[in-house]
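Okay, here's the structure, questions in a sec.
Removed from the display is one protein chain of the complex; every other protein chain stays in position.
Then we have chain A:
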């Protein structure tokens, strides 16, 4: 029997996925803007950050309404809770994309360190792919995919570590590069945090399927600097 609840849930699901796609796009644009030092695109991202926030608020409001009006239980409740929790993770991932846009502007015409640029490029490809994959894992309710994705988070941590090492090295060689190095550190850290939020969403997908709240990568290294 198809319930009115199912229709509302399908709408909610679609809105959530759409927001996820928007966040994924913004992350990609922010990273590209950083690599190209494209201040104009970066500013555009900063100016439109509230679009993501507004979508988050609208989704939260809708989930509260559905909880109040339908009093969902079992799988229904888990679907709603998953969206409610994951939407905050997506929004925060979006905040980090905005930070990267700020970094792109701050970096301006400072020198590029090819080795670090390469690492950041690798991190950004991994991050944008993770965001896309987590959305598909969500849409397909694919617990295996969600578990597999968490593995990339560790790789991101290692790359972040490598960026840090290289940046310190660069500073030792050229004290004047201090600001540039700290921006690199921030960008790598932002990408790492996006990976953490993707991992959180993975945990909610697993909860949705199994009813168990678990922690993936509980011993995740290098997330605090």
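In this section, a contact is a pair of C-beta atoms (placed from the backbone, for glycine too) under 8 Å apart; a residue touches a chain by one contact, two chains touch by 3 or more; residues count from 1.
Following the convention adopted for this analysis, contacts and distances are computed from a predicted model.
Name of the non-displayed chain as stated in its UniProt record, restricted to "ATP synthase gamma chain", "Phosphate transporter ATP-binding protein", "NADH dehydrogenase subunit C" or "Iron complex outermembrane recepter protein": "Phosphate transporter ATP-binding protein". Touch with the chain omitted from the figure is made, among A:71, A:118 or A:136, by A:71. The chain not shown here touches chain A at positions 1, 3, 5, 71-77, 211.
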